[in-house]
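Of the protein chains in this complex, one is absent; all others appear in place.
And now, chain A:
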Amino acid sequence: MTTTEHQAAAVDTETRTITLRVNGRDVSRTVETRTTLADFLRDDLDLVSVHLGCEHGVCGCCTILLDGESVRSCLMLAVQARGHEIETVESLSADQNALHPIQEAFAEEQGLQCGFCTPAMVLRCKEIIEDGKARTDDEVRHEISGILCRCTGYQNIVNAVQNASRKLGGKEAGA
């Protein structure tokens, strides 16, 4: 046992009941206060689109939208999300028989291979289109740079974002 584990063992397990809104539905659960938001979403809510690559904020695969803003769910505690609104990529497939235009665009452009980064990429894509930050390839590349993709080489993701932006044009593309 390492020193830190020794110290840690001295503190009792502490839980809290939290209520938050996840993918448009109110959820209430009792969680250990040290549970990360990513683990809560994956293990307590079964939202396994939240992918854990590094668990220290670097890879971006655990990115979710917190009150509409992209954040690393591995770098938040679940208790910190109480009272907030969370979207994971599952929120886009409310209609199980149809793809969301962003998903369609990723399929059409082959914006994914293994799919590990894809939920995060799709959410970030949604955010940047809403923010009107998908104007040029360079801008898209810059805006998605917080999420690592080991497969695609990014070009097809950039194409997918541009395609999605056109599909959503007017409706979601911002100023």
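The rule is short, and it goes like this: a contact is a pair of C-beta atoms (placed from the backbone, for glycine too) under 8 Å apart; a residue touches a chain by one contact, two chains touch by 3 or more; residues count from 1.
The rule is short, and it goes like this: contacts and distances are computed from a predicted model.
Engineer: Can you pick, from "2-amino-4-ketopentanoate thiolase", "Carbon-monoxide dehydrogenase medium subunit", "Phosphonate C-P lyase system protein PhnH" or "2Fe-2S iron-sulfur cluster binding domain-containing protein", the UniProt name of the chain not shown?
Structural biologist: Spelling it out: the chain absent from the display is recorded in UniProt as "Carbon-monoxide dehydrogenase medium subunit".
Engineer: Of A:Gly115, A:Gly132, A:Gly153 or A:Gly169, which sits in contact with the chain we cannot see?
Structural biologist: A:Gly115
Engineer: Extract the touching residues of chain A with respect to the undisplayed chain.
Structural biologist: Interface with the chain not displayed, on the chain A side: 2, 4-5, 7-14, 16, 22-25, 27, 33-34, 36, 39, 42-43, 45-48, 55-57, 60, 63, 66, 69-72, 74-77, 79-80, 88-91, 93-94, 96, 99, 103, 106-107, 112, 115, 118, 122, 124, 142-143, 145-147.
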